[in-house]
Every structure is written in structure tokens, then in C-alpha cells.
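So that we are looking at the same thing, I have put the structure below in C-alpha cells.
Missing here is one protein chain; the remaining ones are kept as they sit in the complex.
Let's look at subunit A:
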Amino acid sequence: MEEDIDTRKINNSFLRDHSYATEADIISTVEFNHTGELLATGDKGGRVVIFQREQESKNQPHRRGEYNVYSTFQSHEPEFDYLKSLEIEEKINKIRWLPQQNAAYFLLSTNDKTVKLWKVSERDKRPEGYNLKDEDGRLRDPSMITMLRVPVLRPMDLMVEATPRRVFANAHTYHINSISVNSDYETYMSADDLRINLWNFEITNQSFNIVDIKPANMEELTEVITAAEFHPHHCNTFVYSSSKGTIRLCDMRASALCDRHSKFFEEPEDPSNRSFFSEIISSISDVKFSHSGRYIMTRDYLTVKVWDLNMENRPIETYQVHDYLRSKLCSLYENDCIFDKFECVWNGSDSVIMTGSYNNFFRMFDRNTKRDVTLEASRENSKPRAILKPRKVCVGGKRRKDEISVDSLDFSKKILHTAWHPSENIIAVAATNNLYIFQDKVN
């Protein structure tokens, strides 16, 4: 994509001295809400930070709405499971917004075991003039009350409060990797390694198990669920991906337990690319429906694939994210990088897809022009309002200026989480504990 991209850095308010990357601040999920007005991030310390886009002002029309911190709250705390004697991490695995139905905003956030529904609401007025209490809240002496008055609402400084409205706990033996809100806005699903549960937002003490791939004998286990998502329009349809590189589409109308898929998407293996690590790199780390609902996109270790829902035997498009890593698989296996779970996102019109890579690089692929670009999210290379420069990784032979050789890539700087505004060209990129927001320069 040759278009110029205006860059703008945002540092989280909780970011400390940037030379330290403290564990608690590593961003673990990023998600725009349905209008793009809000951007939520979850981190390893169980916190959620929500950014809100500034209203565009008439005074500064050239300045697009910037994102500022709107609310910060602690969503999950570390827990200890005494029965199994293990610690439950507070890291937020996923955040999903509900569509806005009233003045308040609702989102789901989950860690490994528990999903919570949070209500984020504004308070900018305060009632004053109570009869029985004075302004400090102390009870007034009844004998001093001589007249009756009606309390009035007076403006106050804007306060944004987040309150937990529902806690959906104790339904997952294994670690939750995905949550997805259904298009009926009444139900949602949560998926762990072996099971998927369907919840009603109003009911927290029970959920329906709709997928269970746990074998009777755990020794026969060869496949786990890696991601799941509801269809954007059909509330009976969802997909889930597996560690063997397959995607199953299920219809909840068919039966209560969706163990039999309606469609099974799998690409036959390319024998020329076979290696000891073939299965590991085929494991799908993310699956996303297109906004249209016609396609699904999957991310495995080296590629992003687009599948047509009507064709199960192979993807319609395959994009190489960082094929130069194919010859480094053993080293990447040794240092566990081969297990990194990259996410992928569609843009609002489903014409461009984006995913992250190493060295703080992220990639965009234009499905129509077939052009792709590699960009970098880093402080050194981006100044506010500067144009992002495309980067290039040199595979072998002569390294040109500005190119980076494969061996100099920093594998600790990985971009796993990215998000794209639902309608505009604004992207959010999480690089370890830094959040970058890039906007398309428009005159």
C-alpha cells in the first residue's frame, strides 16, 4: 500500500519510564468498539485502558480526532486455585465490545478462566440539595430541617466509571483463548483449548457447552482449539480453528452439541515445504470473519490465508508474512518463538488485511492490488506526524542500505496484537508495552 500514513504516537498513561518494559504493562489485547470512537487495551497486569477519540473541532480541521485516555480500571486480579494449587494469571486475553444500546458502553474482558462484563458510563452531573443529608453526606439533624426542597442536578467534572456487571466464572477447565459476541447481542461464546461454551449475558451461573473435543482418553489428544468467532450476521453460525491448521464451521441449529461441523476447511500440505516443524507452523493462531461475512482469514506462523466460506478445500488467497523465517525454524523452535500467536485483522471494507511480525514490524496486504508493505512501530523511527517508511528485510546476498538482515531481527520485539478502525484508516498496534496509533493522512 503506497498511501502515505500519518503517524501519531500515543503513550499509555500508565507507561512508566520507557526504558523499562515491566511485565505488568505488556499489552495483551487491543480492540476498537463498533463505531471506532473507543479503543480498549488489556494488559498482562489485568488492567483495561480505554481511549476515546476526540471530537473533531472546527478550529483545527486539519487535526483529526486523537485518542486520549478515557478510563482505566482493574478488570482481573491474580487468583489462586487452591484445589489445583495453581495460580490463575490476571492477564487479559481478549476484550470484545458490545454494540452501544444506551448511553453506557459495555465490553467483555477475559483472562484464562473468567469472563467479565463491564459497564463504562459517564457521570457529569451530581445531585445537590438533599433534605436529609448535607453536602458531605452526613445526616442532618431532623430538628434543623424546616423546609422541603427538591434536589437538583448540577454539572460536575466528567467522571468515567467502570463497574463489573456480570462475572461468568467456573465454566472452563482449560485456558480461555477467545470470546465472541453473537450478532443477536444476547449471547456470546467463550472458547478454551478443548471446549466452547455459549452464554446468555443475563445468566452467569450456567452456560451451554456447544463444542467439546476432549477425547475420552487424554492420551489420544492430538488437537486443540486455538480460536473461535461468531459469524457477523448469522447468529447460528460460528467457526473455530485448531492446532492442526483446520477450521470448522458449525451451525447451532443442527444440534445442541456442535461436534459435527457443517464445513471443514483444510488445505492439503505442500510436500515440498515439509519439515519436522510443519505441523507446529500450521497451527492457526487467529481466525477472523470478514465484515461482509463471506470470508474468513486465518493466521498461522508464516502466512495469512483468506478462505471463501463456499470453498473448503483450499484458501483463495495466501500471503507470506515472513517467509525468510522458514529456514530458521529450528532456532525459532528452540527459543519458543515458533509458538508465538499472531493475530490478524481486516480493514473496514475487507480490502486490506494486517498482521504483525518480529522486530516491531507489521505487514499490510492489499487484496485488490496484491501489493504489500512492511512497516515498523518504534519510537526511534516515528516522530509525530511523520510518514511511516516502508521497511524491508534482506534475505541473503547484498544488503542494501536501510534493509535489515534476517539475523539482525529482534525476536523479542513481536507485534502480536493489532486493531483496525471499523470504518476509517486508523490502526492501533501494540508493541510489547507501547501502543501506537497510526492514521491515514487525508487532506
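What we mean here is this: a residue touches a chain if its C-beta (ideal position, glycine included) is under 8 Å from a C-beta of that chain, and two chains touch if they have at least 3 such contacts; residues count from 1.
FYI, contacts and distances are computed from a predicted model.
The protein name that UniProt records for the chain not on display, among "Glutamyl-tRNA(Gln) amidotransferase subunit B, mitochondrial", "CDK-activating kinase assembly factor MAT1", "SERTA domain-containing protein" or "Calcium and integrin binding family member 3", is "SERTA domain-containing protein".
Which of A:S327, A:S349, A:T369 or A:S405 touches the hidden chain is settled by the complete complex: it is A:S327. Among A:N335, A:S349, A:T369 or A:S408, only A:N335 touches the chain that is left out of the view. Across the interface with the omitted chain, subunit A contributes residues 83-86, 173-175, 193-194, 216-224, 226, 243, 276-277, 279-280, 283, 327-331, 333-336, 339.
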